[in-house]
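One protein chain is absent from this view; the other protein chains keep their places.
Labels run A, B and C following the written order; every chain starts at residue 1.
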Amino acid sequence: MIKVAVIGTGFIGSVHAKNIARHPGAELEAVCDANIEFAKKTAAITGAKAVGDIAQIFTNKDIQAVLIATPTDTHVNYLKRAADAGKAIYCEKPIGLNYEEAEQAVNAVRAAGVPVMLGFNRRFDASHAAVKEAVARGDVGKIEIVQLTSRGPKPPPISYVKVSGGQLRDQTIHFFDLLRWLTNDEPVEVYAIGAALVDPAIGEAGDVDTSIVSIRMASGALCQIDSSRRAAYGYDERIEVFGSEGLAESARQSFRGLSLYRGSQIIKDGLHAGWFERIEQSYYEAIDAFLKSLEKGTPPSPSLEDGLKAQLIADKATESIKTGRAVKVG
Amino acid sequence: MIKVAVIGTGFIGSVHAKNIARHPGAELEAVCDANIEFAKKTAAITGAKAVGDIAQIFTNKDIQAVLIATPTDTHVNYLKRAADAGKAIYCEKPIGLNYEEAEQAVNAVRAAGVPVMLGFNRRFDASHAAVKEAVARGDVGKIEIVQLTSRGPKPPPISYVKVSGGQLRDQTIHFFDLLRWLTNDEPVEVYAIGAALVDPAIGEAGDVDTSIVSIRMASGALCQIDSSRRAAYGYDERIEVFGSEGLAESARQSFRGLSLYRGSQIIKDGLHAGWFERIEQSYYEAIDAFLKSLEKGTPPSPSLEDGLKAQLIADKATESIKTGRAVKVG
Amino acid sequence: MIKVAVIGTGFIGSVHAKNIARHPGAELEAVCDANIEFAKKTAAITGAKAVGDIAQIFTNKDIQAVLIATPTDTHVNYLKRAADAGKAIYCEKPIGLNYEEAEQAVNAVRAAGVPVMLGFNRRFDASHAAVKEAVARGDVGKIEIVQLTSRGPKPPPISYVKVSGGQLRDQTIHFFDLLRWLTNDEPVEVYAIGAALVDPAIGEAGDVDTSIVSIRMASGALCQIDSSRRAAYGYDERIEVFGSEGLAESARQSFRGLSLYRGSQIIKDGLHAGWFERIEQSYYEAIDAFLKSLEKGTPPSPSLEDGLKAQLIADKATESIKTGRAVKVG
Partner (left out) sequence: MIKVAVIGTGFIGSVHAKNIARHPGAELEAVCDANIEFAKKTAAITGAKAVGDIAQIFTNKDIQAVLIATPTDTHVNYLKRAADAGKAIYCEKPIGLNYEEAEQAVNAVRAAGVPVMLGFNRRFDASHAAVKEAVARGDVGKIEIVQLTSRGPKPPPISYVKVSGGQLRDQTIHFFDLLRWLTNDEPVEVYAIGAALVDPAIGEAGDVDTSIVSIRMASGALCQIDSSRRAAYGYDERIEVFGSEGLAESARQSFRGLSLYRGSQIIKDGLHAGWFERIEQSYYEAIDAFLKSLEKGTPPSPSLEDGLKAQLIADKATESIKTGRAVKVG
């Protein structure tokens, strides 16, 4: 039984807390939030202790692992402090607001030698993972084209958009990570175009809400990623890896199995209402993988370096959107 | 080039005439109809000669094969005359109005020794045939349950219902044949229930428009067939063979490939509007098989005996509907 | 917070205990099993008290509701004792081993006036419930044909088969209930055939493992149900309601969303491995409905009477299998 504390009890922190509480290999010791009232709510549901002062988490010798789910601008600070305190760490993505501070944090954590996992939970979606396995088994042969889609369901509030780092760093970053993971390959050049087609206020905030990214990989494979902040039909996520021997796809998923046949139409249940409904289970699987790696003493994956590399691609793609030119990566 | 004449130029006769005319292995010599004006219409489209007197077809030495597509009550007569004239014969189903006259015709034709094929064209539907192949390959193992569905699109006119012999003899008979063909097995007992749920006039005519049939096969396999004269969503035909190793299905087919994602729904193009649109191609494939068997000198299949056996099942199922009891077959 | 005890901590009792433990509207007070070691295991996972003597459950004034998940032959006894003790009851299906003892239990419980729900959890499967809603909304018009399928994954042990009451009373009974629920109608006549095609030992035990049932409803609608104890491709459950205006279907569901395109094939993830994986969530939803009805003071549904009616259909269908004749119901 690994004793874990969750730091930050917003929406995702609370999801993590519940998953840890019901995991047979973990004990949720404490949930911590600068706003103790938030912490208390999550504590009530999970049976953990509510803590308002984060320092108490780091000094508590009983706590073996911490899960950082606070706002992005605090990640670097908490990563360093948790590493100094010798805790194993599960950190929500992204590592930091920019590549430089993220890199510093990674170095500091690596120096401390604690196990760290970055919260790219989509790798743990059963269907995405099945694509990865198929590709690794050689079912599609040599990879030639990768196509990733992430749309919807609704734009975040403008206040969030302003501190998010932009669509590519905030939304598409998951898919930059999936791309590296699926292909076991690295991008060499990226080109991106985007626009504020959904909400002009997003454009006024200097961001885009609709974008497509073209990437050339070191192996020569080509990748395209399309992202939209809004889909009028729920949350649309799709993965396709095309290679010399075939195609592997993690297709769109419906929220339910009703089909109605009427007139000249078949009316089927559509996609999940939101991204959380679509990938909810992957949060549990990610925690499970984290706990298992601690138990076995193997390095957790995805690593902080994975986070750093995805962040670099996002930075370069953002630069491409601004300059209108293809940008080299790495 | 086999020289063929089509006898009867109603809807299906005209379909056959066009298929023969465009088949590279056949020449459509003549199209014949008691109503010469009908024959002329089909002649104009196909470039064949229009004939009003059927005797001319039988005495024409150039004609090697005839296709009988006249009303059911004439089949027995024309089968005998065509056989006497030494023609190869493709005869539309069913052989005759009742089992006794059908049996007599079969005996007469067999005595003449001419090749005869019965128009159970559904055997030539690509997807149904793929199920048959999968079953024959052993993909589903030992057959245990067969489920066949035939629904819609619209009830025939009451005038037709009255001379059709009833739903089981007219509509379901195709599926009795498919059942024998798919399983390579024979029914031993049949039970059927039905009702006039679509149109009370069909009930007043002594027939049903909705029915389900339960069949026990000699091998022990169980089969259920549901038939409806009307489907509000086009024509619904489906085949499923369940066995010890798996399931083979010829699924519902859509008439087109549009999908619309809107709100919480996916709206897809539905089924074909009618049975003809669904199985149109199988008419061509059936003619092709007939011509190839003539060319090679192999016996055409399905045979008249197949027609007789399907007719017997239909008779017994009809008896079951009337008596409310299971009826032994054969 | 309703305080609940679970009686019987076998596989399903343990599932119920975990669902109650995580339900925000309930508190799992105790788990009880004649074998206290079993009870302790479930207690350890759920945090409830382990009890070996069932009398303690009935006399414990704190316990407001009991969930009966013991072997079928104890249901009637426990139903009566729980009713006498004034507990609300959730009872696993079936009510009893035969219709007469079930009827007596129902009368006794009704006299006590306690709220009782019978565990026909499939009614709470999201997709099945969506079919029910569509039908109730009139989307399919007047019901004409219902087709229900339940296959696999593996035959139960012969020891279980011998006390199960037979396939129709044990497996198909869920679908007799679904039929009544979906159609809001009652059967008037039932005909069934079956065989031991999967395992001869099942036949030697006097049971069948493969069966098809034909039912005529009071409204005139026709229904067919096919059941198999084994499917080589996981667990196959499907519901189809065909009516004058269209068709509603709760289709087969895949356990995951991978598609592989290779050569001339698309290889997709198949069905869930077992019935539990397929309908796991419905157990939670059923408990949720039970708790909500207690909270609101409305009668829980499905009721014991629903259980009795399904049992009657199962009895009559079993009689039909034995006699080879259609049997009137009710």
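The rule is short, and it goes like this: a residue touches a chain if its C-beta (ideal position, glycine included) is under 8 Å from a C-beta of that chain, and two chains touch if they have at least 3 such contacts.
Because the structure is a prediction, the values reported are computed rather than measured.
A.B. asks: Can you work out which residue in A:Ile173, A:Ala231 or A:Leu304 touches the chain that's missing from view?
C.D. replies: Spelled out, the listed residue whose C-beta touches the missing chain is A:Ala231.
A.B. asks: Among B:Gly113, B:Pro157, B:Gly257 or B:Gly297, which one touches the chain that has been omitted from the display?
C.D. replies: In the complete complex, the chain left out is touched by residue B:Gly257.
A.B. asks: Among C:Val161, C:Leu271 or C:Val329, which one touches the chain that has been omitted from the display?
C.D. replies: Among C:Val161, C:Leu271 or C:Val329, only C:Leu271 touches the chain that is not shown.
A.B. asks: Per the definition of touch given earlier, which of C:Gly13, C:Pro155 or C:Gly234 contacts the omitted chain?
C.D. replies: Of the listed residues, the one touching the omitted chain is C:Gly234.
A.B. asks: Of the residues listed, A:Ile2, A:Ile45 or A:Ile212, which one is in contact with the missing chain?
C.D. replies: That would be A:Ile212, which touches the missing chain.
A.B. asks: Residues on subunit B that touch the omitted chain in the whole complex?
C.D. replies: On the subunit B side, contact with the omitted chain comes from 22, 24, 45, 126-127, 130-131, 134, 139-140, 245-251, 253, 256-263, 269.
A.B. asks: Please identify, in ascending order, the residues of subunit A that touch the omitted chain?
C.D. replies: Against the missing chain, subunit A presents residues 141-142, 144-145, 147, 149, 151, 189, 191, 193-195, 197-198, 210-212, 214, 216, 220-224, 226, 228, 230-233, 236, 242-247, 324-326.
A.B. asks: Tell me which stretches of subunit C touch the chain missing from the display.
C.D. replies: Touching the missing chain: residues 232-234, 236, 254-255, 261-271, 273.
Simple rule for what comes next: only the chains that are shown with their structure count from here on.
A.B. asks: Farthest chain from subunit B, going by mean C-alpha coordinates, please.
C.D. replies: So the chain farthest away from subunit B turns out to be A.
A.B. asks: Given that subunit A and subunit B are copies and touch, would you call their interface same or different according to whether over half of its residue numbers are shared?
C.D. replies: same
A.B. asks: I'd like to verify one number: the distance from the centre of subunit B to the centre of subunit C, where each centre is the average of its C-alpha atoms, in whole angstrom.
C.D. replies: Distance between chain centres: 41 Å.
A.B. asks: For subunit A, write out the residues touching at least two other chains, lowest number first.
C.D. replies: 261-263, 269
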